[in-house]
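First, the structure itself, so that you have it in front of you.
A single protein chain has been omitted from the complex, and every remaining protein chain is retained in its original position.
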Amino acid sequence: MSHAEPHAIEFEHGHTHHVTSMRLLNTILVILLIFTGLTVAVSRVHLGESLNLWVAVAIAVFKASLVCAVFMHLLHDKAISSLVLFFCVLTIGFFFLFTLIDMDSRHMVDPVRAAPIAAPTIVEEARAEAIAAGELDPAAHTDESHDEHGDAGEH
Amino acid sequence: MTTIPTTGPGAGVQASAEPWERYTHQPHWRNREDEFEGAKLGMWLFLSTELLLFSGFFCAYFVLRHFYPDAFRGASTHFLDWRIGAINTAILLISSWNVAVAVRAAQLGQKMILAGNIFFASLCGVAFLVLKLALEYFPKIQKGEVPGAFFSYAGGHGYDPSPYDPIFLSVYWVSTATHGFHVLVGVLLLWWVGWRALKGHFGPKHYTAVENVGLYWHLVDLIWIFLFPLLYLVP
Amino acid sequence: MIAQGTGMTTLAAEPIWNVGKGLWFGDDASTVAPRVDSLFMFIFWVSTAFFLLIVGLIIVFVIRHRRLPGVAPQRSASHNTPLELAWTFLPMFFLAIMFVWGFRDYMYMHVAPAQAEEINLTARQWSWLATYDHGGSPTETMHLVDLDVPIIPVPKGRPIKVVLHSVDVLHAFWVPDFRVKIDVIPNRYTTTWFEATGGATQFDENGQPLPYTDHYLFCAEYCGNQHSQMAAIIRVMDEAAYQEAKAAMTNIWDGRSLEEVGQILAQRNGCFSCHSADGSAGTGPTWLGIWGKTETVRTRDGATETVTIDENYVRESIYDPGAKIVDGFANQMTPFTSEQIDDQELGAIIAYIKSLGGGSN
Partner (left out) sequence: MTTIPADTAGAHDAHHDLPYLARKGGWATTVWDWMTTIDHKKIGVMYLFAILIAFFVGGVAALTVRLELWSPVQTVQNAAGESVVTGREIFSSNTGYNKAFTLHGAVMVFLFIIPSIPAALGNFVLPLMLGAKDVAFPRLNLFSWYVYVVGSLFAVAAILLGGVDTGWTFYTPYSVIAEDYHRVIAMTLAVFILGFSSIFTGMNFIVTVHKLRAPGMGWFDMPLFVWGIYATSIIQVLATPVLGITVLLLTIENVFKIGIFNPAYGGDPVLYQHFFWFYSHPAVYIMILPGMAIMSELIAVHARKRIFGYKFVAFSSLGIAAISFIVWGHHMFTAQGELASAIFSGLTFLVAIPSAIKVFNWTATLYKGSIAMTTPMAYALIFMFLFSIGGLTGLFLGSLSTDMHLHDTYFVVAHFHYVMMGGTVMALLGGIHHWWPKMFGKMYNERWALVGAALVFVGFNTTFFTQFILGTKGMPRRYATYVPEFQSLHQLSTIGSMILAVGFLVHLMVFVMSLAGGRKAPPNPWGGLSMEWETASPPIEHNFHHEPVVRHHPYDFDDTVPPQTDPAEFPLPEPAPAGRGH
């Protein structure tokens, strides 16, 4: 194996395909790992409910763009691949945007229409039923009997 | 998707050549480049359907988190261990790097580097699944930390489960299980590609399957990049 | 069946495009109805104009340019950009009018006046329960198609805000004569409002004018088996009659026997949409002669038991219908909570079922 770093290979009849350099691949991996650490670190800091969410999403978007651009070769690929991804993301964007607009604007005209009012009591009822029917044993499912990682993520 | 023709114009290459050197293209394509580009376009279209599929989970996540922020915070910190999530993230990132290196190796005709990286990536996938099953799914099922009506976790360590906890667990289970299924499919595909790589099917003139399975594997990684902070790191 | 109305209410200065409204709409009986109809008819005539233009041109072209053997077609332009831009942007003008007009009236429908009286409406499979501000609910019913449905009195000429909630699945509140519709959703309240005008005078069987007008209330969102029987009557009456009707609801216990109260409560809570009192088949077992009978039932875990229909069984079946289902019937009933039917009311309902006869007791 030669140590020369080819940037492209000939595929067929003058069509060349780009070859990503090892150095770039390694750099991207390191950046991705660092940002994984960063997103964990940021989540320890309380920035407020929505800001924390936005930062986590922003870091994830950044990491995802790196994967797309380099690992998935979008940087040197035909434009059509990026176009497909672009329209896909655009579609998802509309999906989220309009759904969330609806979910967050119900109260605007009449506040009574705002929040979900039905507490999911059926969960409790179903549990009670299952316990009564002998399908569930609540005592067996407390951390007192299974103590592996109950406190793992606390604070 | 692709076959190695035993007859046709490609058969003229000397018999000692690797299969990839003899490969031409399927008869309905005009040339190999078109076939490669067509297959890749098809793969990107498929990947976009996968992203849209997962977007449903994310949409449900955002809406339900908007409704029940406290339950999401409590359930996430109590039921999920961010360390397992972080290790799994690293595993997937490294395997993605392996796959990217494998594509490069295919382009450069380095058969053993190609196969080695593919198999290492598939091992990472297996490790991901083992960690998920052994440290998350099985203990959770045992403790009753399951979604919906079957939720039977009665609390402990000062944690009093709220009736809203199963909602978070619903999102957690359906999204990670679907993702896990994709990892499983990816591992099987990697084995298929690795096995064909060992037989010499892939080289600079023909590496469509490596490229496309690689794209699929990166997508699996991509989705986890979003799932990890959203599920494991709710402050 | 609602008494037929005659003639249309005379409206001052109908817009010109309201010509032909009679083909499309029945009565209009609320302040919002003429607004909706007016936009409807505007869109109708604009659409008709475009439609006739296109169909007319097609007919002319098909006749004038029909193919004749051996005759060559004529040449014509392959495109004409100004023309195409014109028919791209000209419709936008009409569309913009429709959008703004529709949005304006939609907001009118959704923003209730501050002085509106509130009526709570609870939907369940398959009945409507109206609760007024004094806590009372309608007691009168009307026979409609194959079911007795409640009559919900509303005052004429005064805004009423309806606050809706469903205890089980999606329903929709629709009064066609009011042109008012809103979905009823299980996990949140929805609201709408109307000011009834009463519409055209209605007459009784003898041709005498009635002092009130009746309007259908339909469930418009598919909600299961008896979706099409989930109806009620909105009765528009003048203020005095309305106050009287409201007062009549306040204490249903006064001067009534336990059985009579039980019958009213059963009606109100929609029991009769599934359980008949006359022996006819329904979604649930008929109550006629059921008391004291021994029935085979399915329990929740699939086992079969026999039970006697007594106080305990009725109570359980109201608060937890799925516990023991009589063989041959499906588990379709939404449970009642003890706030919806309290102990005292339960006693009345049991007394009513007892009164329908049966074996022992």
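For reference, chains read A, B and C in written order, and residue numbers begin at 1 within each chain.
In this section, contacts are C-beta pairs under 8 Å (C-beta built on N, C-alpha and C of every residue); 3 or more make two chains touch, one makes a residue touch a chain.
This structure is a prediction, so every number in the text was calculated from the model and none was measured.
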Next on the checklist: Going by the stated contact criterion, tell me the shown chains that border the hidden chain.
Outcome noted: A, B, C
Checklist entry - Thinking of the whole complex, not just what is shown, which of B:Tyr23, B:Phe79 or B:Tyr164 touches the missing chain? => result B:Tyr164
Item to check | Residues belonging to chain A that touch the chain removed from view | outcome: 13, 80, 87-88, 91, 94-95, 98-99, 101-103, 105-109, 113, 116, 118-123, 126
Item to check | Contacts of chain C with the absent chain, listed as residue ranges | outcome: 1-2, 23-26, 32, 35-36, 39-40, 43-44, 46-47, 50-51, 54-55, 57-58, 61-62, 65-68, 70-80, 83-84, 87-88, 91-92, 95-96, 98-99, 101-110, 144-146, 168-170, 172, 174, 176-177, 179-183, 185-187, 216, 218-229, 276, 278-280, 283, 330-332
Checklist entry - Which chain B residues would touch the chain omitted from the figure, given the whole complex? => result 1, 7-9, 27-31, 34, 37-39, 41-42, 45-46, 48-57, 59-60, 63-64, 67-68, 146-150, 163-164, 166-167, 170-171, 173-174, 178
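The rule is simple: only the chains that are shown with their structure count from here on.
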Item to check | Chain ID, smallest distance between chain and overall C-alpha centroids | outcome: A
Item to check | chain B and chain C: spacing of chain centres that average the CA atoms, whole Å | outcome: 50
Checklist outcome for this item: Rounded to the nearest Å, the gap between Cα centres of chain A and chain C is 44
Next on the checklist: I need the residues of chain A touching at least two other chains; which ones are they?
Outcome noted: 115-116
Item to check | In the complex, chain A residues that touch chain B | outcome: 1, 6, 9-13, 15, 17, 19-20, 22, 25-26, 28-29, 32-33, 36-37, 39-40, 43-47, 49, 52-53, 56-57, 59-60, 63-64, 67-68, 70-73, 77-78, 80-81, 84-85, 87-89, 91-92, 95-96, 99-100, 103-104, 115-116, 119-124, 126-127, 130-131, 136-139, 141-144, 146, 148-155
Checklist outcome for this item: Listed in rising order, the residues of chain C that touch chain A in the complex are 107, 110-112, 163, 165, 186-191, 300-301
Checklist outcome for this item: Contacts from chain A onto chain C in the complex sit at residues 106, 109-110, 112-118, 129, 133
